[in-house]
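One structure below.
One chain of protein is taken out of this complex; the other chains stay put.
We call the chains A, B, C, D and E, going by the order they appear; numbering starts again at 1 in every chain.
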């Protein structure tokens, strides 16, 4: 059952430095309150076994995403819709605080929030993932491996998943004499939008963006907002046992859009370079 | 692996009071040895999402039962029979002695004994639960939630399950051109009998009926007998690491029938009032 | 996660005796370094519920194997091939060191090495296990119970599984009007070879065959080699955190063939006597 | 606010809650408990503690630990739910715990555990908000020292209109759902989730609307507690 | 009793047991063990202990704890059983433990565990009774102090007739099965289960009949123990 668990330990000197810096509106790593860390996006890093892949480094946080497109029977209640699954794994190589084993509540939250960002934005047109109604649909698996953990995995996982999806292709099928037949051709996934996640944290009444591991640990509250290219808010999730005021949330929502647009450009660029 | 576990603790004053009362053939809550506690049966308490429901309060023991009737493929070896599943859950809200998590041996026994009472009595005519042989049958799920635990859950769960089944309806289907088609009509479940469970406990050679939690904890042996309306014994289960003599079991079997008949009247009344 | 675990304890007197005996090229139970313990193979010990069965006693190690042949859908990627599963269980009756519960890494290794010996030798012609391509194939379950543990289970399990397979029969089927129909006839399994496992251990630079439990515990390395009747090596597995030199492995491979041939004769004899 | 708007399936005004009733002290064996009926939601919450921490290494020397489980009965949903705890239930358990924890004065209970169990007996839209209101009432009923009650309500978008408290019929055609939880005294939003599609204007409007819902639930919780402790001198029904 | 009755499929008289043989001391590594063949049932029981309790918090200061597991091998049943422990096996483990425990003088072994493992290698009707007889013999073979052996047998109803010891062929058309376990010295029934359909008269008759079966099994257990410890001066086969 979910309960308070062992957390990353931030020593008192680091704590004090982080706080005294924030008081001057700077951060220990010299960023401004609303600056992202360096973001590197690389594509095609797993090209031999996946339909699409990407590696994202956000500061020292590193994640790898791989897309597998298979076919499956549709769910009985949605016979004309494809299936999408998003699964993030905190690999035990990524941090001394991660134990191997079934996903804990934090990892489940990470997977589900990443999934919702993609799903709620309508990024993939699941109606276009139908091969033969009631019989055969595409099943898109998005798996993301966390290789090194230094905070703000919500954003890093989201960027890696989104980029890998943009890079992905899938087999073409045709129906001949009522039988599904695979063609020797590929097509891109039916992409309709590019959602971008932005994550904020609150430390002593200061709102910062893209918290690193120490900042995230010290924060009393965290919130992720996902926007699409039309400037709509498609998904959100607050975490940690503290809260935001209404004004803070409204302010965050404004910044989320601006920063989301900047990052969307970087994702598109990486996709363009990789294609 | 099953093993002795932490049990409810009955303090020594309560223990002595229970025993000295029993010596005078009365009980701490002023009942006679063979008196049931107050039994309240309410129906339709979950009418928005179930096909039938009931709440039973037996003294301070409270359970809620909900029936869901869905359709499923039949088992290969019984192509013309419906499926029935009975599942009781000890919710962690019901007692400080219950931990959340997968069911322990006591809960599994509770589920299985409740299931057998219904199954062995032939209460539901599973042959009537066939929609199309080999293809489609009704699947009846009986789920029972234990909300507050004060002993004798075997009976409380049985009464709730039975009442909910008596209240339940299910969709009608027809077969057109070899295809199963759902009609916009409901029908009651095919009920053939009303089994009633009665539970006895033994404390220092005294046989009591309907033990509360303290009595149940102190008892060296417990036995449940289920009778149907024809006065037949359809199911039985002894529990706890002690025993009954042959004469005690025979005596219990006589009382079980009498008490079963009384309770059957109450169940029928509740169903009549609720319909 | 796999890790060092509690092992059988060998007291220091036994240890010293084993070592001083080995120095003289003999063993505590008076065997030579390359002598197997007494091997008893009995067939048909579970004839009421299995398609084939065998009991093997190798010294004090005792295992029972039972074969069940059922039918199943083929795997999509091998529509014309039957299915074979080999599963060994360390029953908690077999030793004070075995706890009940899901299989640990040692038991999983035992199952998988036994499975590979049979699979890689091509003992069963899985193409002959197809009843109707894409629809119905035989599914052969090999289950082996370890009843008493005294070392070298790799060989004991292998001999029991192999013998039980040689004894097994399965239903005949025919296809009438495109429908699979079971005939009232039995046929033997399509057997193509008889693999034989031999297991060696290394204690202080001495190589011994068929280690008993104490020897196995003391050994720094263990290796199993499976040969078929054409003298081919079909499967191998080293275990324990130590190693063999190249010369040792080559020497072992020579002995493995000789001993394998001797044991193959015993297996064939037991099968002949049992048929 | 309820004029000049598209009519809701439920016939409710855009800023109108479903019927809500809260009853405290419904489970005898629990230290505190509450039953909330919120539209078709029927949800029980029970609190046990402060009690001994088990396993011991989870104990914290200067405050209580909070455990929280949100669980749905198999019969609570449209299609029967499998009895195992789902990933969805694990996530909701976490966000509910994080919504309630800031209200609990954990420092008053060092080296103990406070357990919050939530059982969904019948589900409807907004079950996590309903659950938070029930759990907050149960915590107060258990006599746990709190900074404030925690009150929760969702706003959303249906048929292009921002509305309060989306129910499960509306949710089928709904375009967005945004549940929040609030500590009214401090103005802190301790649960916030969003799924759907909202413009900046709609986002702000939904936040405001959700707040008005929270205010009503706050009163209903206090009424339920008064009802139990002061012979029901205050009403407990939202019309 | 066996005249004027409907003939059983097996050709047995209504009060006739299947062939039974019990052998004690069959597993070298166990502290006590037994193999029972009871009709087609082949069941082994092994006892380990008294031994250290693990995990430690399960330890009881004034008596032993008893662990018991009833487990069926995948090849023991008509259709292959999946290797995982089923709910049925968990329930049977519990009722068998509760049947055996009253016979064990647990106070003689404070702070220890006594483990009873039962393995069904081939199953037939009445496997839980067969298992109890094997386990009771194994406990005695392990030298565990006991008040009495525990003996078990079922009666049932087949073709309208109350009969002893229903086998799996009869069970397919059987109308009732009632396994019991008995401590003969004290007359205490420590396992009792019933499934089926019995009138009051049949119920009483089945109880009596099961008792006669238990008496025979009692003798067979004692013979098996004598066989092992006194060179087999007593026979061990039921004809």
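Everything below uses one rule, namely that a residue touches a chain if its C-beta (ideal position, glycine included) is under 8 Å from a C-beta of that chain, and two chains touch if they have at least 3 such contacts.
As the structure is a computational prediction, the values presented were derived from the model and not from experiment.
Displayed chains that the missing chain touches over the full complex: A, C (touch as defined at the top).
Across the entire complex, the residue among A:19, A:33, A:147 or A:191 in touch with the chain not shown is A:147. If you put the hidden chain back, the residue from A:48, A:77 or A:176 that touches it is A:48.
Taking the complete complex into account, C:116 is the one of C:55, C:116 or C:264 that touches the chain left out.
Residues of subunit C that touch the chain left out of the display are 1-4, 105-106, 108-109, 111-112, 116, 120, 221, 223, 225, 228, 231-246, 249-250, 253-254, 257. Those residues of subunit A that touch the chain absent from the view are 45-46, 48-50, 53, 60, 64, 66-68, 70, 87, 89, 91-96, 100, 102, 141, 143, 145, 147-150.
Assume only the chains that are shown with their structure count from here on.
Touching subunit D and subunit E at once are the following chains: B.
With every chain reduced to the mean of its CA atoms, the largest distance from subunit D is reached by C.
Of all chains displayed, B has the C-alpha centre closest to the centre of the whole protein C-alpha set. Distance between subunit A and subunit D, defined via averaged C-alpha coordinates, is recorded as 27 Å.
Among the residues of subunit E, those touching two or more other chains are numbered 69.
Chain contacts: subunit A has residues 1 touching two or more partner chains.
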